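With one protein chain held back, the other chains of the complex are shown just where they sit.
Order of writing sets the chain letters: A, B and C. Residues in each chain are counted from 1.
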Amino acid sequence: MADGDASSRPGEHRFSAVLHRIAEEMAARDDHGAPADYIPMLAGADPRRFGMAVAEPDGTVYGVGEWRQPFSAQSITKVFALALALSLDGERIWRGVGREPSGNPFNSLVQLEYENGIPRNPFINAGALVVTDRLQELTGDAAGQVRELLRRESGNPDIDFVPEVAASEAAHGDRNAALAHFMAAYGNVTHPVPDLLTAYFRQCSIEASCADLALSAGFLARHGVRADGSALLTRSQAKQVNAVMLTCGTYDAAGEFAYRVGLPGKSGVGGGIIAIVPGECTLCVWSPGLDRRGNSVAGVAALDRFTTLTGLSVF
Amino acid sequence: MADGDASSRPGEHRFSAVLHRIAEEMAARDDHGAPADYIPMLAGADPRRFGMAVAEPDGTVYGVGEWRQPFSAQSITKVFALALALSLDGERIWRGVGREPSGNPFNSLVQLEYENGIPRNPFINAGALVVTDRLQELTGDAAGQVRELLRRESGNPDIDFVPEVAASEAAHGDRNAALAHFMAAYGNVTHPVPDLLTAYFRQCSIEASCADLALSAGFLARHGVRADGSALLTRSQAKQVNAVMLTCGTYDAAGEFAYRVGLPGKSGVGGGIIAIVPGECTLCVWSPGLDRRGNSVAGVAALDRFTTLTGLSVF
Amino acid sequence: MADGDASSRPGEHRFSAVLHRIAEEMAARDDHGAPADYIPMLAGADPRRFGMAVAEPDGTVYGVGEWRQPFSAQSITKVFALALALSLDGERIWRGVGREPSGNPFNSLVQLEYENGIPRNPFINAGALVVTDRLQELTGDAAGQVRELLRRESGNPDIDFVPEVAASEAAHGDRNAALAHFMAAYGNVTHPVPDLLTAYFRQCSIEASCADLALSAGFLARHGVRADGSALLTRSQAKQVNAVMLTCGTYDAAGEFAYRVGLPGKSGVGGGIIAIVPGECTLCVWSPGLDRRGNSVAGVAALDRFTTLTGLSVF
Partner (left out) sequence: MADGDASSRPGEHRFSAVLHRIAEEMAARDDHGAPADYIPMLAGADPRRFGMAVAEPDGTVYGVGEWRQPFSAQSITKVFALALALSLDGERIWRGVGREPSGNPFNSLVQLEYENGIPRNPFINAGALVVTDRLQELTGDAAGQVRELLRRESGNPDIDFVPEVAASEAAHGDRNAALAHFMAAYGNVTHPVPDLLTAYFRQCSIEASCADLALSAGFLARHGVRADGSALLTRSQAKQVNAVMLTCGTYDAAGEFAYRVGLPGKSGVGGGIIAIVPGECTLCVWSPGLDRRGNSVAGVAALDRFTTLTGLSVF
């Protein structure tokens, strides 16, 4: 945990004691889950690795463990893609994607079929493909725009795609290809499927650290205001993104996450989770071992402990 | 709106202006939806009727419109039944019912079949039957216990069942009977189905006003503490009930409700909705016209306006 | 196999050698499946028991093994109920039940929900309930009419209900009760559910032997003509019943049964199966051990051997 100690300066921040206690508890856990196995570069990760960062609305950030270690952001990028689409497109994005929990595993085709190619929400894969498709239409470079947003909000210009990860996902991308073709059959994606998948897998391949992602999500705790003081989203839109995160952000375990953690959150199969305490701070935790629903075991546990120890929760 | 005017004393409460503005806006609406048509006593209601109450944690309550008019609480009682089951039974209640959004209309049998008779959450009918079954086991009189809780928290001893409504629901109760028998086939309800349905329909038939229900739900804004200062739920349990309300409280529109209103809420087909601002206050709104998903049209709109005008939302 | 030997008179009938060979092969099998476990009176059956009968259109019948041993006809009675409903009601019966394969296990509620309470065919439980409901309406005693048809066609006045079996099914009847209530919610059954279930379970509890059932089904090989020469069904109706048996007669294994056996057939969880060679003969086989789809293991195997050895199949 050396790299975090200096900058987190124990004793100086309001959550220092809590974060260190959580890191100790997570290190003592027996059960860390198992890394995602379908992407070779992720499969080898040590599930005991752990990092956690808290970013204050003023842009300060501190953390414990490997909080400055870049990891594969994966589905966490869906939050930023949605925010960009909302900021550029307003309500229009909701024509092609709903905002209801899916009640089904994250890759399910069933609901998509019963609802005529309109995915239930932007955080299941099908819905994220719709958002990327729209963002590609609006900007010409969906993945690049997401990377740029992360770089600017975190102040870290080194945040980037990892081509090997994108290639690995493409090589195992049959389910996403099926989803995209299926929606194309309903006219709900407009770009050629191979191009759309390329953009989508690039976006998913972005590597960033807990510090980077906690800072980048700051606009969701600041009611839509970016790090530079300009507005990315309206207050109402920021509330809406948080609402969708709370009800749909953790695959088929959104209810469980709300019940245990009580915060808007979004997980990725790289083992990261971001969570928002509106008006207060943003959190990002990382540990590569996943539960059967695809959420980081230690990540969920750490956030559960954080809200329990601090009393910070939206409920 | 006469009956609310005196006791709401415009100008004296922090939300008076907001409530009056909302009442005016709702009166001016063209679209009020249509009352539930399967219960004759509800079907005749005028969809333009409207009442709204806010209860402060200290037990004061004020409102606008027909905020003291009793109406059929219906599914709103599910919150109180769940709270009682949790207080008496702790985590055990979750053996028979999940806490994930259903992603399906509220009467759906499909998910129940795929998940071996365990309903997704306690606020769909199947899940509420499990809670009532368990509460019946624990207390011998599930419906009576719910009535008693409402009477005590609201201070209104006149809150009661409406036998004609219960009888009407029983006469149209084939779907609920199907759900109960189906779960019985999996061993997930233990009382004879006719007895269970009798208890369930009695509970649903309770009539109470916006004032009554806003006061009764106060323990969810007070982190589990009852009106008399004793604990009904632990702080953690109160948070959990709020989380389940936010993710599952408005049938197949939970995501939409979270997106628009941003508060834990629970609706009933009588046209009522309760909503919680944790630590701040509880709200109850009533208007009998429903949308196609079974939620009060003016009720949702009024809560949407409330959070927009006050900035109070959990996000 | 003593009881069959005398009357089957080896050498005298065209299928004697085939039947004896099949009986020997079945006796030598290792795998006999397991009896249905949800009805105590059936659960205790020895899965090695075996009987098989062939009835000629002229009313002669012969067999091997326990071909005169009464067993629980169960779902085989659905064929006779359907034939009676068709004969009394003509095409009208198809208003409430389809004639497409279900593509789902035999108790499934899913398809019923997606198709508004109209079961896919009369041989799944939901569809049989619709037929019984209609036959009850037409005759006042559905189960009695089915018993009477079996008695007359087989010439055996001892064929009867077994009240203990009917009671046992009622005691484990929650799935059927769920189906009936669900269809009642759509208005697709008209009798009070408890009354309907009583009639249905009585009908299922009928005991008859392979000889009885092969003779009773003779009208389906004689293009609708009863044993006494009168018409129960038109030629076209008899063809239709055979078609529904072929496509829907063996639960979720109708395709497999058509593929292996190539005859219209109907199985029951008592271990019996009837099969029709139109214009040629009718067969009934019994062995209590079932496969996972609810069809008699030795029963299907024996019919498979029969059509392979004789070349008799509809294809």
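Here is the rule we go by: contacts are C-beta pairs under 8 Å (C-beta built on N, C-alpha and C of every residue); 3 or more make two chains touch, one makes a residue touch a chain.
Everything numeric in this text was worked out from a predicted model, so none of it was measured.
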Would you list the chains present here that the left-out chain is in contact with?
-> A, C
Touch with the omitted chain, as defined above, among C:Leu109, C:Val225 or C:Ala254 | C:Ala254
Among C:Met41, C:Leu88, C:Val162 or C:Val314, residue touching the chain not depicted | C:Val314
Consider the whole complex, including the chain that is not shown, and state which of C:Val244, C:Val269 or C:Cys284 touches that chain.
-> C:Val244
Touch rule applied to subunit C and the missing chain gives residues 98-104, 111, 120-121, 235-236, 238-240, 242-244, 246-248, 252-256, 258-259, 262, 264, 276, 278, 308, 311, 313-315
Kindly note down the residues of subunit A that lie in touch with the hidden chain.
-> 108-110, 112-114, 174-175, 177-179, 181-182, 184-185, 193
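The working rule: only the chains that are shown with their structure count from here on.
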Can the chain contact pattern be summarised as a line, a ring, a star, a complete graph, or none of these (other)?
-> line
Measuring centre to centre with C-alpha atoms, which chain is farthest from subunit C?
-> A
Which two chains share the largest set of C-beta contact pairs | A-B
Length of the line joining the C-alpha centres of subunit A and subunit B, rounded to whole Å = 32
Subunit A and subunit C, separation of their C-alpha mean positions in angstrom = 56
